[in-house]
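What follows is one structure encoded as structure tokens, with my remarks underneath.
Removed from the display is one protein chain of the complex; every other protein chain stays in position.
Here the chain labels run A and B in written order, and each chain numbers its own residues starting at 1.
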Amino acid sequence: MTKPRLTRRTFLATTAAAAGFPRPLRAQPKTFKIGVVHPVTGPLAEPGQACRLGAQMAADAINAAGGIKSKGGLKLELIVGDTQTKPENGRVEAERVVNQGAQMLMGSFDSGSTSAMVSVAQQKRVPFLIDIAAADPITANVAKSVKDGEQKVQYVYRNFPTGSSFGRKAVQYFTDIFKEANVSPKRVVLMYCNDLFGQNQARGFQAAHKAANPSWEIVEVIPWPEPPSDLSTEVSRAKAAKPDVIAPITRPASALLLLPEIVKQRIEMLGIVGPGGPGLYEAGQLAQLKQNLEYVMTSVPWPNFKNPKTGAAAEEFRKRSSGKTFDTNSGYSYDGMFVIADILERASSLDDPDTIVDAMKKTNYSGGLMNYGGPIVFNEVGDNANAIPTMIQILSQKPVAVWPREAAVQKFIFPRPKA
Amino acid sequence: MRWALLAALAVLLALPTVLSSYAVTLFILIFFYGFLGQAWNVVGGYAGQLSVGHAAFVGVGGYTAAMLSIELGLTPWLGMLVGAALSAVLGAVIGYLGFRFGLRGFYFVLLTVAFAEVCRIAVSNIDALGGALGLYITFTGNPRQLQFRDGRAYYYLALALLLLATATAWAIERRRFGVYLAAIREDEGAAEALGVNAFAYKMRAMVVSSFLTGLGGTFYAFYLFSLQPNTLFGIPLSVEIVIRPIIGGAGTLLGPILGSFILTPLAELSRLYLGQGGLHGAHLIAYGVLLIGVVLFLPEGAYPRLRRALTRRDQSGLAAHTSTHATSTDADRSSGRAEPARADIRPRSIRAGLTAPATTIPAGLKSPLTPATTPPLLETRGLSRRFGGVQAVADLDLVLARGEMLGLIGPNGAGKTTAFNLLSGFLAPDAGEIRLDGRSIVGMPPHAISRLGLARTFQIVRPFPRMTVLENVRVGALARHPRAAEALERARGVVERVGLGARERVPASALTLPERKRLELARALATEPALLLLDEVMAGLNPTEIETLIQLIRAIHASGVSILLIEHNMRAVMALSQRIVVLSFGEKIAEGTPAHIAHHPKVIEAYLGDEYVDAAPA
Partner (left out) sequence: MELSRARALIPLLSSTGCSVDLTLVGQGLISGVLFGGVYSLMAVGLTLIFGVMRVVNFAHGDMMVWGMYLAYLLATHAGVDPYAGFALCAAALFVLGLLIQRGLVDRIVDAPHEMQILLMLGVALVLENVALMVFGPEPTRVTSSLATATLWLGPVFVDVNRLVAFAVAVALTLALSTFLFRTELGRTIRAAADNTYGALVIGTDVRRVYAVAFGIGAACVGAAGALVSSILPFQPPTGLSLSVTSFNVVIIGGMGSLAGAFVGGLLVSVAESLGAVFLKPSLKELFSFTLLIVILLFRPAGLFGKRAS
């Protein structure tokens, strides 16, 4: 009998360890807890950490300004989580933060973990604002299931461009910019990293191109395995297609390979214009790629620096991140937290998730620091159609918004000057 | 033990009523990874075929069920089985290639990794399967779609999967299947010699393992609602699957579960407490350090250690299965010391043999030579085998009558062991014919030959070191008695018979050399052979031991087993053999009764050189 008892004791000990994680702390009244889950370690740690800091900065700002005024100055408290870009951790962390009292969720950068969090939100009726994640089905699936009567309420909303809206906008900006520059490139070569994000963007871009049928063509599509060890043959293939424009969708690591390779192979063209992706504008990338990035354009969600608040936030972010740029990731997480604050202000009661969702559905917020096509409003699938990218360009080694005209801080330079 | 497990099960069944939903989620992961580890354990642990590509089966299973659900509306309850079946097909393909082409150890690891990577790359590029973007499953909470609003339903589902895999492993472990897998893991060649069709059993293990793992893919898909090729087919998932059973104890029933109960909370705790603040990555460092620690200090895994600690306190436990696993290296070293230099054949010993009394035919043997109407038990014609430039066996004709005890002697390098390897199917002849009981056995694998009644021992003994004496012998007994209990009874009889009765619960690695020789003999004998091939069973034994072993062999012979023995110990050969065949440089140079051979000039020349023949008295 000794053996069995000990075995059980081991089980129980482990159980206790598992169950003994921070229990709900419902005792403290004065805060509204929000679960903020991002990949702060693992392969996407860099953007994940930026997201977390953006959200924290926003919460600090909201609290400093008096919290949720309609609820007696209720303060926001963030319960942070880390997915390591593993879907299972999306689920675990969502469960944990809810268990610790989070009444809303925000996250989580990669579409796999986000998807896993969605199931927790729907299952446990926790309103969930997706600050970043581009895969279209995440919200569309829930909306469809509600429409089909399989579920009563949609708890998931997204304030970020989806893959297809990225694509639509990119095609539109390409066409506008070519027209504005008074050039008529015919041959565009699409190059993309064949991972979740890259493929999503590329599909959106190609679908939008087909729908818009502009005067320029996508003459060659070159996906590469991410992370690549070598892109020289891919670039040679792009060169062989005689491109007027190369449209790259990169990750930071592949951008470090791709851009020098394009320079090396001396491709004669009007310029490099990306349909949207990281790697082409961050401070770290600029420090390494330097002149290779000059005049490169890319269509990404971008802060509205015409808004003076944005400059202040960017400065604070730079300080608190020891030198990083306030951009897509930090910006959307920052705005996400303000959207949540706005929802809480308007919600008739914070005790029932469904009243929060009612307020969420009626969101009409225009205080965001990012460039939007209009106020933040959630459409029938729960996406904000006004979450749009901005065309930015690296000019004098700084990323600046150049299109659409109302967002532009500077005039773009296209075609790029011959070296 | 059984009551304890039932109690643990009852606790696990009741836990969700008291646990928070977060703790429930953690248990789901513990069960799920325990389940994957247990599924892996069948082929990776019990059969010892280290696969680091099991993620591929999770992926195939999950994608199949998800595609069937999304495209055809098929309920995942059925899709799960289809997915698992497809995973089993993939498992069979990988297994067939790996096992048929004889890839072992590290090479098998790479083959499995390569297949998983091929799947990952392919799925990333197939748009119909969602490509790199993956598949997204709509959350509906509908149980018909394997979805639940209450997280506890997943808890019971994951627990059920874990129990299913554990029950499967348990059923395998206590049947012939499991014993054979363990034998294959310990020494595939020795298992073959005992009638184990290693290829077939490894294939079965692979198919069972990949089928179970495939079931897990469906759970993954409908618990996490998205599938991406990088997460489902990727190397990191394969490593997660492998790591738990190895830390817990590969090839043990509770090892994978224990491993998961250790590692999953550890990963969670370290991510929670070390992953925050500026210490990004600290938790993975802790994970790495733990892994290193386990390898260095608990190389057999946590469970065997735990079990030993428990049995030490509770001697009444099931000791028969608790092999104390002395490290095989110690044992090997001791056997290396005990093994005499093979230059045992010196003039002195052959002359000792020459003067030995003529063979005494054991009493009770009805007829040493069979009537001419029935074919001889063993017959070879023109048997030849060459290694590079060396003709190891040349044109050998050999006849062994039913009931005969035939000696095969010759100087070192004469080709005796090669002849044994040819006869027992371990080597294929270049030319020639081998008939066992009138039936050609050329080209048959060793296990098939063993099943036909030809058993062999190995010159350098090859016990299954981590099995006890009884378990070793049981492997042989299972060839004729497929039911484990019956085989165990038979094995016990054989162990008694060779005089190892007192040592039956000792792991083979802890035996002395003479004991190992007896074990080797017992194992072969347990297959109930018609013909026993003994390869230098006397080597390294002292005269007393030799004498008792001679008596033992005589008794075996007397019970009706024909024997072909290779022996350097002339006294033993002369005492035992009714007839002797002498090989030199692969050729048969003489054949006859011991007395005839003892005086044959060619034999003396072969052993001693020309000069001695001239000098020797006629």
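The rule is simple: a residue touches a chain if its C-beta (ideal position, glycine included) is under 8 Å from a C-beta of that chain, and two chains touch if they have at least 3 such contacts.
For clarity, every value in this text was computed on a predicted model and none was experimentally measured.
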| item | value |
| --- | --- |
| Residue of A:148, A:230 or A:315 in touch with the missing chain, whole complex considered | A:230 |
| Touch criterion as defined above, residue of A:89, A:194 or A:363 at the omitted chain | A:194 |
| Residue among B:13, B:78 or B:122 that touches the chain left out of view | B:122 |
| Contact residue for the chain not shown (choose from B:7, B:129, B:282 or B:550) | B:282 |
| Hidden-chain contact residue, picked from the options A:208, A:222 or A:392 | A:222 |
| For subunit B, the residues touching the chain missing from this view | 50, 52, 97, 101-103, 105-107, 109-111, 113-115, 117-118, 121-122, 124-125, 235-236, 239, 243, 246, 250, 279-282, 284-285, 287-292, 294-296, 299, 329 |
| Residues belonging to subunit A that touch the chain removed from view | 41-43, 45-46, 49, 194, 222-225, 227, 229-230, 232-234, 236-237, 240, 252-254, 256-257, 260, 263-266, 284, 288 |
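In this text, only the chains that are shown with their structure count from here on.
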| item | value |
| --- | --- |
| Cα-centroid distance, subunit A relative to subunit B, in whole angstrom | 52 |
| Subunit B - residues contacting subunit A, complex | 1, 3-5, 7-8, 11-12, 15, 19-27, 29-30, 121, 124-125, 131-134, 136-142, 148-151, 220, 223-226, 228, 230-231, 258, 261-262, 265, 268-269, 271-272, 275-276, 280-281, 283-284, 306-307, 310-311, 313-314, 317 |
| Contact footprint of subunit B on subunit A as seen in their complex | 1-8, 10-12, 14-15, 17-19, 21, 23-24, 40-41, 45, 49, 80, 82, 84, 86-92, 95-96, 98-100, 111-112, 115-116, 118-119, 122-124, 135, 137-138, 141-142, 144-145, 150-151, 194-196, 198-200, 203, 223, 225 |
